[in-house]
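Take a look at this one; I'll ask things after.
In this view, the complex is presented without one of its protein chains, the others remaining in place.
Lettered A, B and C in written order, each chain numbered from 1.
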Amino acid sequence: MSIGGDPVAAAVAAPISDGPAGAPAGTARLSVAWRRARHSPSLLIGGTIVAIMVLMAILSFVWTPYNPLGIAPQIALHGPSSAHLLGTDQYGRDVLSRLIAGARITIYAGVVSVLIAGLIGIPAGLFAAQRGGLLDEAIMRTGDVIYGFPALLAAITLSAALGASTTVAMIAIGIAYIPVFARVTRGSALAVLSSDFVLAARAYGRRPFAVLRRHVLPNIAAILIVQASLLFSVAILAETALDFLGLGTPPPTASWGQMIGTAQNYLAEDPMLAVWPGIAIFLAVLGFNLLGDGLREVLDPRLRQ
Amino acid sequence: MDSTDAVPAVPAASAVPAPILAARGVSKVYGGQRGLGVRALADVDVSIAEGATVGIVGESGSGKSTLARLLMALETPTTGEIRYRGEVVSGLPERRLRSFRRRVQIVFQDPMSSLDPRMRVHDILAEPLRALDAGDERTRVPELLDAVGLPRTSARLYPHEFSGGQRQRIAIARALGPMPEVLVADEPVSALDVSVRAQILNLLKRLIGEFSLTLVFISHDMAVVRHLCDEVVVLYRGEIVETGETDQIYARPRHEYTRALLAAVPALGHLPTPPGGAAA
Amino acid sequence: MSTLSVRNLTVTLGAAVVVDGVSFDLEPGQRLGIIGESGSGKTVTALAVMGLLAPSLRATGQVLIGDRDLLAMTERQRCEVRGGTMAMVFQEPMTALNPTMRVGRQIAEAIRAHQRCTRAEARQRATELLARVEFTDPARQARSYPHQLSGGQRQRVMLAMAIACDPAVILADEPTTALDVTVQAQMLALMARLVTEENAALVLISHDLAVVSGMCERVMVMYGGHVVESGNTAQVLAAPRHPYTAGLLATSAAVSLDSDRTRLEVPYIPGQVPAVGSFPAGCPFRSRCDRATAECAVMPPIEAVGDHLAACHHPLGGPASPQIPASPQIPADLAESGKE
Partner (left out) sequence: MSALLQALRRLLILIASLFAASVLVFLVLAVLPGSPAQVILGTQATPASVAALTAKLGLDKPLWQQYADWVGGLLTGHLGISYISGQPIWAQLSAALQVTVPLILMGLAVGVLIAVPLGMISALRADRPSGALVSALSQVGIAIPTFVGGILLIIVFAVTVHLLPSGGFVTWQQSPVQAFRSLILPAIALGVVEGAILSRFVRASILEVLRSDYYRTARAKGLRPLQALRRHGTRNALIPVVTVFGLEMAGLIVGAIVVENVFTLPGVGTMLLQAVDNRDLLLVQDVVIGVSAVVLLLNFLVDLSYRLLDPRVGSRP
């Protein structure tokens, strides 16, 4: 995995960002989209996994089988049993409870970084596409500078400076992916802006801002949703890796990456301690990737036929 | 005509009616600051009289679409100016163009890309009315659909639910919304199937009469221009090579390029003549 | 024996029939025009003849080259036919050429796919071919990339590739649609000359009746995947039997350089061209035809009507003057337009 994440993000960006300009995206109506959705296994599987994860995270606030932080040294490193389905860790904490609680951190990490990347990247991209010229150049070159800097490295540096924290790490990841969002937004907005219906709108006197709101945004929304979903999985990869390295969420808060990091010391005693959170991370990343791919299949008209 | 617009008094002595829309010495250079840009139009003068039907013909690279955008004040000429009823409109900020926008509208070539795929037909037709305060959309939208021969129920549908010809009707209805005096049509039938083309031509011809439109018809198709327009402007590489009345130009083209263009039009039963004879 | 003989060619996409029972024969040197609009199946027919259909499309029937059926051949055998016996020119010369390869090499490749010769010989031949398609400086222009050439030049490169191995049949799919009128005229003249010189048979696909009528002695009109009329070009133009052909002809004649330009209403075919897969069952034209009756729910066979063939239950009888309604009532029934 490259939690540098760049390749994943590129995998995300490349097919849609600077693709052939032309057909503005998303001619599908919702009903059509829904009919297609039922035939997209990616979307169904991905959607289900993501839904379960979100539910797990919400559930963990009200109920977990045991207190995820509750230490019980007398049952440390006990294997799976009817009382503790996935066993206990080195402090005797219930692994299942910690897994459920860990979903919170994962979702939180994704939300923070996608929000940062989107809330800054989308307006920047729209602005660049709309204005063009020097401003466009300035925005996109600044983006290039940020994009060249590996995201994980930025997170490590910030952790070194400010101490380990989920939020700090996610801000670093979010900032690192602003250019990705900006590029995708700009590329697809340019395609829409060059279409004749935008020219027609200008010919009946719609100002630039109204054109963005009425024509550009509705037409690129689908692409941005896809982008957000795929970026979510990149953020999860980055966050769990930082936690694993001990640079993210500090203990004792339950987080999947950190659970693996600790379990590594007990591989001889109970290798499954590392496997359970590993599966959780795997499913989460897979879920968001499939969701993104599925949404793209359903929403991006260029991939139809 | 609406007198709220700054319409200059027509010089009383003038025998020739003042043009409703005119380009004066217009040039357009794209990109490049140090003279490296592409020259799309060079020193073009076009004068369109009220009620005229003017065809602007040329091949790719002739600058005809650029001229259309300049006449629409969608782009600013590098030199020269566009005047509407004597008032300069080129280079004006958008807020000062509202009355111009109401009076000059445009139809584009590709009915796929000229309608927003995310909007229902009702909204597509209502948008110009909203943007220009040009009437109540609840009464105007059905009227517009009637005018272009589409059922009123079309309003609920999206563009992709129509065929090419029907979409072009929608685009025409949108342009008619603000009750324009001038309609600029940029290759409006070129992307259509042959069997549908005649319908749209008939529709345009009928609407010119019904709405007393001045028509600026931009096309590469000599036959269609001949059918629709009383005057012709022939563009070649950004310059006007010939202009005059349709019958005259088609019967006795004076410029070599016009002759080549006419000779190249395929006609039933025989091969067209390539420029400069049989072999190039 | 015919050079190319297509028998009952049918192409399906899943359950939808895209091309239905197309048959024609071509003798050496003969030129056949296929007329059709979007959704007529004309391009698919050409691709099926070449064996270049997308994997989702399935072709049945026979495509006979001499006595060998292309559809029954192995892929290797088909490769020998393609570019050798049969060559094709496509509509979009910009995308049909590889953007990262010099055009001379692309032509040389067509030669080396079928003839044993050295690279240098192939390069030499490619330059000669460029000269034949009227490049003024072939040796230099052979080293150009496609984006450095004009649209007409690119299409001439395609033509050079097509004639590289002296094909018996050339299929040209809308070869001049993307070109300017003056360039189109050049291209058509060049094609006519080369086809004659090569004594090759030509299949020219176009939406433009005039283009086909000037080039081809035989014409086949397609609508909704069916051949609706076919015969000698002059005879078809003089007395079209199928209402669709008649309508097309009337429309074309009414908007031309020598029509009466003062008339307010030109003849037209009512309704819209349905999307592929949405043509009515039976005669595909019946939803737009003023002569349609209940009988038309069954596809009529293509059979002799007067001096040529037409597939119509109610063919037009008289000479020339087609009976096209001049009613101003245009609106196409939206339900008929066929989309969901």
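As a convention for this text, a contact is a pair of C-beta atoms (placed from the backbone, for glycine too) under 8 Å apart; a residue touches a chain by one contact, two chains touch by 3 or more.
Predicted model, so just to flag it, every value in this text is computed and none were measured.
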Would you list the chains present here that the left-out chain is in contact with? A, C
Write down which of C:L52, C:A72, C:A281 or C:A304 is the residue touching the left-out chain. C:L52
Pick out which of C:A87, C:L159 or C:C312 touches the chain that's been left out of the picture. C:A87
Absent-chain contact - pick from A:I139, A:V184 or A:L237: A:L237
Specify the residue from the set C:T100, C:T118, C:T136 or C:T262 that touches the hidden chain. C:T100
Those residues of chain C which, in the complete complex, touch the missing chain: 50, 52, 55-56, 75-76, 79-84, 87-88, 90, 92, 95-101, 106, 109-110, 113-114, 145, 147-148, 158, 161, 164-165
Residue-wise, where is chain A in contact with the chain that is not depicted? 1-8, 10-11, 14-15, 141, 144-145, 148-153, 156-161, 233, 237, 240-241, 244-247, 257, 260, 263-264, 267-268, 271, 274-275, 278, 281-283, 285-286, 289-290, 293
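Keep in mind that, in the parts below, only the chains that are shown with their structure count from here on.
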Set of chains adjacent to chain B and to chain C: none
Interface with the most contact pairs, given as the two chains involved: B-C
Chain C residues counted as touching two or more neighbouring chains: none
Residues of chain A that touch two or more other chains sit at none
Across the complex, what residues on chain C touch chain B? 37-38, 134, 151, 180-186, 188-190, 192-193, 207-211, 213-215, 234, 237, 244, 247-249, 251-259, 261, 264-270, 272-275, 288, 328, 330-332, 334, 337, 339-340
Chain B contacts chain A in the complex at 69, 72, 74, 94, 97-98, 101, 105-106, 108-110, 112-119, 127-128, 131-132, 158-160, 171, 174-175, 177-178
Under the definition above, what is the set of chain B residues touching chain C in their complex? 59-60, 149-151, 153-154, 157, 160-166, 193-199, 201-203, 205-206, 209, 220, 222-224, 226-227, 246, 250, 260-275, 278-280
